[in-house]
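First the structure, then my questions, so here it is.
Omission of a single protein chain aside, the complex is shown with its protein chains in their original locations.
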Amino acid sequence: MISGQPRTHTQVPVNIGTSVMGLRYKDGIMLAADTAVAYGSMKKTKHAQRMAAISSDTAIACSGEMSDFQELLKIFREKHDGDVIENDGALFLKPTDYFNYLSRVQYQRRMKGDPLWNGSIIGGVRQDSGDVFLGMVDLYGTKVEGNFLLTGLAAHYCQVLMQNSWRADLTEAEARAIIEDCMKVMFYRDKKASDEIQITTITKDQGVKIHDPYRIQGEWNFQFFHDKTNEFWRPIRIYNN
Amino acid sequence: MSIADLQNEIIPEVNTHSVQTDGTTIIAVKYDGGILLGADGRSANNMYVGNKVSDKLEPIHQRIYCQRSGTSSHTSTIARYVRYYMEIQANELGNLPPVESAAQVMREIIYSNKNSLSASMICSGWDPYKGYQIYQVNSSGYFEQGNWALSGSGGTFIWGYIDANYRENMTRAECKEFIKSCIALACYRDSSSGGCIRLLDITQDRVERDYVQYDDFKIK
Partner (left out) sequence: MDLENYTNVNIFKKVYEKREVSSIHNVVEQPHHLLKDNTQHAKGGFNPYVNNQGTTVAIAGKDFVLVAADTRISQGFNILSRDYSRTTKLTDQCVITSGGMVADIETLHKLLIAKVKTYQRQFKKTPTVESLAQLLGNTLYGRRFMPYYAFNLLCGIDQNGQGSVYGYDAIGSWDKLTYGVQGSGSELGAPILDNQFVGHNYLVKTLPDDVSVVEDTGKDIINSIAERDIYTGDQVEIVIVDKNGIRVKREPIRRD
């Protein structure tokens, strides 16, 4: 702001989207995120979309700085459009190629000390061969692949939940149930999470399908929430003397 | 040492330490038939009010306006750049430029320079392609679209009021009263907002301004 001072590429994530989940199931890939964007400690945006299709068979969901997510979408779109122009309409990029490209972009930004502060999950199902891919890229450019992946705070809370319930032949309903279970826990325990979530399914037949957001149900009505109050634990004692 | 000498000791310093900001409350709401923009009138630095009736509603084009909050010099320069680019685009199209175009230029400037700029702006208006639109870019470059937008330091005090009282598709009169009370409430509690309320009504046919003076602020 004062001229003559060196430009410090100080970056702290400000518009924060919380954890994102990715899960491989029988028909393909399921990505899930809630629809909240926090501005510091304020829940600023309630109905944001934190996932997007980057081609007909690949989708990305991001946690972290949401303005950098919007910039990422722009980078992908420009790459996609540029490739279509160069190849006269043909598209050769597969989900793994987008994954790798993202990792390179993140690495280059990290080298400049000005990262795109995002934890991204990329999922894709090739419509010709049916090959399924799920991978995660962090702000350094680290690539991780797996059957289920979690970014943000969910990596701490939900890893065990997923580990215990994941099977290779999950149906869509079962996969949704696992996601909802994890999102419920995140809503309980993550300050920046909300109870409205959005799911994207990627399958061979239907490609990328981003479903409408919906609210999940938590369990807030246990009887002991009502009963076990302070008066129960430390009752006022009256001594008759 | 005379008193005259002492008075000479008080030397006004060049202001290198504080920046003029538009403290602000800015709000834009879509109603049934148009968009209403509202802004307060206070431009302040640290303690003092630089301009008590400032105009934070910047015309970008015939039916596109932006509202500014953040450092005054940054935001007015950004608005001037956006206006420059939109003038060129209008010339290219031979028609009104798209509101989204103006908003995306704003986003590009703010996002690419987010470490040096302090600007949170709302861009809204009417175009023949998509109708009435409201876009918002905050100081980190996060781009949002919606039926209403709120920004500025005074905005923090009225999120709850808006969550409780906003309805979709209000009439023009209802929307005007709503915005007036929003800004009045914000000015009531925010020391960086106040002075006056400037309203702007954008419809397909015309743009109309209104001015509400401090004595006419109504909270309830």
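Lettered A and B in written order, each chain numbered from 1.
To be clear about the criterion, a contact is a pair of C-beta atoms (placed from the backbone, for glycine too) under 8 Å apart; a residue touches a chain by one contact, two chains touch by 3 or more.
These figures come from a predicted structure and were not determined experimentally.
Undergrad: Among A:Thr142, A:Gln206 or A:Thr229, which residue is in contact with the omitted chain in the full complex?
TA: A:Thr142
Undergrad: What subunit A residues would touch the chain not displayed?
TA: Subunit A touches the missing chain through residues 1-2, 4-5, 8-12, 103, 106-107, 110-111, 113-115, 117, 138-146, 155-156, 159.
FYI, only the chains that are shown with their structure count from here on.
Undergrad: From the C-alpha centre of subunit A to that of subunit B, how far is it in Å?
TA: For subunit A versus subunit B, the centre distance works out to 33 Å.
Undergrad: For the complex, which residues does subunit B have touching subunit A?
TA: Against subunit A, subunit B makes touches at 16, 19, 71, 107, 111, 114-116, 118, 138-144, 156, 159.
Undergrad: Applying the document's contact rule, which stretches of subunit A touch subunit B when the two form their complex?
TA: 1-2, 7-11, 14-15, 37, 39, 42, 45, 48, 65-67, 70-71
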